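Structure, as C-alpha cells:
Moving on to subunit A:
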Amino acid sequence: MIISILIIPLLGGIILLLSSKRPRWHFTVNFLVSSASLIAAVIVLTQTVSGRILTLQIGNWPAPFGITLVADLLSSVMVLLTAIIGWAVAIYANKYVNAHQAGEGFFALMQLMLFGIYGAFLTGDMFNLYVWFEVLLIASFSLMTLGSTSRQTEGAFKYVLLNLVASAFFLVGIGLLYGVAGTLNMADLARKAAMMENTIVLQTVALIFMVSFGIKAAVFPLYFWLPASYHTAPIPVAAIFAGLLTKVGVYALIRVFSLIFIHDTNFTHTILLIVAGLTMLSGVIGAAAQNDFRRILSFHIISQIGYMIMGLALFTPLAVAGAVFYIIHHIIVKSNLFLIAGIVERIHGSFDVSRLGDVYKKWPLLALLFFIPAFSLAGIPPLSGFWAKLTVIKAGLDIRQFAIVFVALGVGLLTIFSMTKIWAQVFWKEQPITKEHRNTGNNPVWMELIPVAFLALLTIIIGLLAGPVFEISNRAAEQLLNHKPYIEAVLGGGR
Partner candidate 1 sequence: MRSLILNTALRFIAPIMFLFSFFLLVRGHNNPGGGFIAGLVAAAAITLYTLSSGVSYGRRLLQIDARLLTGSGLLLALISGIPAITSGQSFMTGLWLEKTIIVIGKLGTPILFDAGVFMVVLGITSNIIFELMEHN
Partner candidate 2 sequence: MISTALNISLGMISLSMILIILRVLRGPSLADRVTALDILMTTGIGFIAIYSIYSNNDIFIDVAVILALIAFVGTIAFSYFINRENR
C-alpha cells in the first residue's frame, strides 16, 4: 500500500512529461493524479491510525541492508497533508498556469516535487532521505525559475546555494554516522545508538544534522534564504513551498532528534530550545518591517517554525504532540494564506500592502476566507492555531520553562499585530489612487476560491474537532518517543 503513494505521483509526472505537446490536458491529468494521491494517503492513514506501523522492504532486501519505507502515524499524517495541499493547488493552478508554462513542464515538475516530498516522509533510511531531498530540490529549483525573470533567478540562486550547503552538511553527517554506527537504517541506528558508549562523535553528527536540517527548515540563524526566495516563485508553487518544504526539514529534525540523537538531551535539546526561541523572535520582528504581502507571510513561516522546534526541544510527550499538532495546523493555514495573496494580486495587480485596499468592501467572501486562516495563524480561539499554541505552551509550563513560554506568548501577540496589519491595509482601508498603479479588473473565480474555501473549512474543522486531532497527534508523539514498536516493525521482518 505504501508504494502506491510513491508510484502515483511518479507515474503522473511521467505522463505529464511525455504529453508535453498537449498542455491543454495537463490540468485535468494533474487533478486526477492529485485526487488519486489524496485517496491513497487517506487509505494509508486509516491503516496506521490505530498505531500500526506499515513497512515495505524495497527490492526484498532485508531491513538494515536495503531501503525500507516506513509509514508510522507521523509519516502518514504528513503524507496526507501533502496530498491535501497538492490537491488544493492542483485546482487553484488552473487560473495561474497558462498553456505555455504547462508545456514547459509545470505540472510534471509539481508532481515530481510531491513525489520527492512523499519519499522524504516515508523513508526509513538516512541516505535514502538524502536522495529524496535531492529529488524534491531539483524539481523545486526548476519550478522556481520557470518564469525565468531576473528576480526569480536571483531568488532561486540564493535558494539553490543555501540548500546545496545544507546537502553537503547532510552528506558529511551521513558519512560520519556510517563510520560510527556502520548502518544507515534509522531503526537500526536507533538500536545501535542506544547501546553506544562513546557518544562524542554522535553528538558531533547531531550538530551537523542540526545545521543541515536547520537550513532546510529555515531556523535561526540560517533562515535568510527563505524570505529572499519564496516570494519570487509563481504563487501556486510558493504555496506548496511555504506549506511543505520547510516542514520537510522540521519533519527530519523531529524524526532524527526523537529517534537517534537522544543521548544527551540536556545538550542537544537545549540548543534546539534556544534556536526555537530566537527563530520565533527573528521571524516575527522581520515580518514587522515588511510591506510585501508575500514577504510578511514568508517571515511568519519562520516564526511559526520556532513553535514546532520548541515542541520538539521541550521533548515531553505533550510537547512533541503539540509540535505535531502545530505542523498539521500550519501546513494548511500557511498554504492557504499564500493562495489568498495570489488571488488579491490577480485582482489588484500588486503585492504591496500600502497600495492595496478595499478588498473587504468589494469581495466580502474573499475577506472572510482570509480572516479564517490569518487569525488561526495568530492563535485566536476557537481556530486551529489556538489549540496548537495552547498545547505547546502548556507543555512548556508543565516543565517550568518559563523563558520560552514568555517568548512564545510575546510572539503570538506580535503575530496578531502583523495579521491585523495585513487585514487593515489590504482588506479594510480605502485603496489609495495612484497613477502608476491600476487594478487589473479581474474578478475572483470559483476555480481559485474553492481550494481556498476548502482549506479554510479544514482550519475550522481542526479547530472545532480539536479533540480527535489532538488524539492523533498524541499517538504520533507516543510512537516517536517509544521506539520499540518502530524498531520491531522495521527489523522484525514485518511487511
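How were these candidates chosen? In short, all candidates are chains of the complex that A comes from, given by their letters.
Following the convention adopted for this analysis, a residue touches a chain if its C-beta (ideal position, glycine included) is under 8 Å from a C-beta of that chain, and two chains touch if they have at least 3 such contacts; residues count from 1.
Source: prediction; values computed, not measured.
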| item | value |
| --- | --- |
| Candidate from 1 or 2 that touches subunit A, complex-wide | 1 |
| For the subunit A and candidate 1 complex, residues of the former touching the latter | 3, 7, 10-11, 13-14, 17-18, 20, 56-60, 105, 495 |
